[in-house]
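See structure below.
Every protein chain except one is present and positioned as in the full complex.
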Amino acid sequence: MTFLKNSVSLLLNQQTIKRELLRSTVIEITINVILLALLTLTAISLAFTKDLFASVMLMGVYSLLSASFFVLMDAVDVAFTEAAVGAGISTILMLTVLAMAGRFENRALHHPRIALFVVIGTGIMLVFGTFDMPAFGDINAPVQTHVAPHYIQQSGAEIDIPNIVTSVLASYRGFDTFGEVVVVFTAVIGVLALLEMKSEEVRNSVAPAPMYQHKILRIVGKILIPPIMLFALYVQFHGEYGPGGGFQAGVIFSAAIILHAILFGVETTAKAISLPFVKVLAALGVLIYGSVGIVAMLNGGRFLEYNALAENAITGQHVGIIVIELGVGITVATAMMVIFLTFARRVGKSNGESA
Amino acid sequence: MAIFLDAVSWALLVLGGFMCFSGAVGIHRFPDFFSRMHAAGVTDTLGSSLILIGLMLQTGWQDTVLVKLLLIFLFILLTSPTASHALAKAALHGGLRPKLGKPEVSDDIPEKFGKPSSESTNN
Amino acid sequence: MNFLEQYNYWIVIVLMMSGFYIVIAHGNLIKKLIGLTVFQTSVFIMYISMSKVIGGTAPILNEAYKVYSNPLPHVLILTAIVVGVATTSLGLALAVRIKEAYGSVEEDVIQEKDLQQEGSQE
């Protein structure tokens, strides 16, 4: 409805506005309302289902719906990541854990009244906070007028790549992204510290039954793995021009490996990609990112100041962005592989103990 | 020619949309897991294929979008039936049995499919 | 007519709070993590909503468009999504170890066993 109101006012202000804009806005509102309704339905049904398998699936649905919502909100990069990470990797990790932890939650809720009270209190506080918020989609909101115009108007001249999100991500706020790569690395360390098994434990474990005997799955899977990897590379190197970049590429690449592991068994994959080497690669990705910063420092710039990387500032920016995206891609891809394979091996251990 | 292409593409889009819709209705209306999956398969394969072809006709030759759509088309053509297959097999493996007409247990129903049961018996 | 302009955020608040509720009220460790994911994803929706400009387009420079949505929240949320999955995987790893050590992933069972252990040590 806000869309409608604002677009009508736009219509009144500018006679020249095209009819298509109005039409597309109406379609947008409709999709917006439908998506929000579906999101709400999913979230609420999540609170009530006792079947964890269904919960995990609903969570995947929720992520996919929010990814669609992000597309509607013009956040294509975020949508891409959410679809790959939220609906893809998170879901598959949760399913792997369910194989060990059991499928049903069989306990009553914990103090549901108190919880409801806390939640409603927090919600009221948040609603209170919305009263003075700038209107949704308002072009004159502070968010749109203070720092953002610089990115939109200057990034073309300063960095010269079309995707502004990549410019901001890799250059203007490159340090945040560095932090983010380190977060992924930290997660790898955490998972390894908790779940890594000794080699004799690996030998004693009974790997989860691979899908090898399912002919159709195996053949189709085999056909798909190379294109998926190719697509990952496309996403990696196309991030400057369209939605994509190191994160999405890394996740997609690891998806190919995960598919391989599901089809042919964890141990086959662990051998094929050499797990210890992959661990080193995860660390290397972080170091590649960091070393770009250090090289910039040695060339007389600030940390991560890509302008200092080459004679020409623009070339420097391009080189810097490509290299750090590579670092991001390597770390994310290897991190997701290591995390998944470590989890899946652990399933083998619990299988081995129960057998 | 352009009008002809436009008309064909719209026809495909509408038809695809109808297929998706009918698939959605089917998921709601069909009685058990396997028949519902049949409906969902229609949505996935036929509906989206038609829509993709319709979109391809809309884009014209000069854009890379055409190639991308073609690739998506191929991908869906390959994965969607496989996914349905895997799902059905998993369900069968998990103990879910298709609902077969009247609840009669006779010798001509293969032992493999077991007794007919309602869809709610997913262990 | 202020409230019409905020309905988007209000629905997001409902989403956030249902995630938050799952985290607090459910005792299953995996369910808690699912709730946490929903909670965080809803916060992402709030951020992305604020970046939208009506009539704008995705922030990829193109001569055909003049108005773009704000790219900054997109960048922040890209970071936050990755942080979210890192947290989830660490939480899941802990849940697996807890399952192995306690034989259960239900909060009250674990707390009961902890109490027994403390009692036996006194």
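The chains carry the letters A, B and C, assigned in the order they are written, with residues numbered from 1 in each.
Methods note: contacts are C-beta pairs under 8 Å (C-beta built on N, C-alpha and C of every residue); 3 or more make two chains touch, one makes a residue touch a chain.
We adopt the following convention: contacts and distances are computed from a predicted model.
Undergrad: Report the protein name recorded by UniProt for the chain absent from the figure; options are "Monovalent cation/H+ antiporter subunit D family protein", "Pyruvate ferredoxin oxidoreductase", "Dihydroxyacetone kinase DhaL subunit" or "Protocatechuate 3,4-dioxygenase".
TA: "Monovalent cation/H+ antiporter subunit D family protein"
Undergrad: Quick one: jot down which shown chains the absent chain touches.
TA: So, taking every chain into account, the missing one touches A, C.
Undergrad: Among A:60, A:88, A:137 or A:190, which one is in touch with the chain left out?
TA: A:190
Undergrad: Among C:11, C:25, C:46 or C:60, which residue is in contact with the omitted chain in the full complex?
TA: C:46
Undergrad: For the chain left out of this view, which of A:36, A:59 or A:143 touches it?
TA: A:143
Undergrad: Give the residue, chosen from A:68, A:236, A:307 or A:342, that touches the chain omitted from the document.
TA: A:307
Undergrad: List the residues of subunit A that touch the chain left out of this view.
TA: Counting over the whole complex, subunit A touches the hidden chain at residues 125-126, 128-134, 141-148, 150-151, 171-176, 179-180, 182-183, 185-187, 189-190, 192-194, 196, 198, 279-280, 282-284, 286-287, 290, 293-294, 297, 301-308.
Undergrad: State which residues belonging to subunit C touch the missing partner chain.
TA: Subunit C touches the missing chain through residues 16, 20, 23, 29, 32, 36, 39-40, 43, 46-47, 50, 72-73, 76, 79-80, 83, 86-87, 90-91, 94-95, 97-98, 101-102, 110, 114, 117, 121-122.
One rule holds for everything that comes next: only the chains that are shown with their structure count from here on.
Undergrad: Where the CA atoms of subunit B average out and where those of subunit C average out, how many Å apart are those spots?
TA: Between these chains, centre-to-centre, one finds 32 Å.
Undergrad: Roughly how many whole angstrom separate the Cα centroids of subunit A and subunit B?
TA: Each chain's C-alpha centroid was found; their separation is 28 Å.
Undergrad: Measuring from the mean C-alpha position of subunit A to the mean C-alpha position of subunit C, what distance in angstrom results?
TA: 13
Undergrad: Of all residues in subunit C, which are in touch with two or more distinct other chains?
TA: none
Undergrad: Help me check something: in the complex, which residues belonging to subunit B touch subunit A?
TA: Residues in contact with subunit A: 75, 78-79, 82, 85-86, 89.
Undergrad: What does subunit A use to touch subunit C in their complex?
TA: Interface residues on subunit A, with respect to subunit C: 1-3, 5-7, 10, 21, 25, 32, 36, 39-40, 43-44, 46-47, 52, 55-56, 59, 62-63, 66, 69-70, 73-78, 81-82, 85-86, 89-90, 93-94, 97-98, 100-102, 105-112, 115-116, 118-120, 122-123, 126-127, 130-131, 133, 135-139, 141, 143-144, 147-148, 151-152, 155-156, 162-165, 167-169, 173, 176-177, 179-180, 183-184, 186-187, 190-191, 194-195, 241-243, 247, 332, 339, 342-343, 346, 350.
Undergrad: Please give the residue numbers of subunit C that touch subunit A in the complex, ascending.
TA: Going by the criterion above, the answer is residues 1-2, 4-11, 13-22, 24-31, 33-35, 37-38, 41-42, 44-45, 48-62, 67-79, 81-90, 92-97, 99-100, 105-109.
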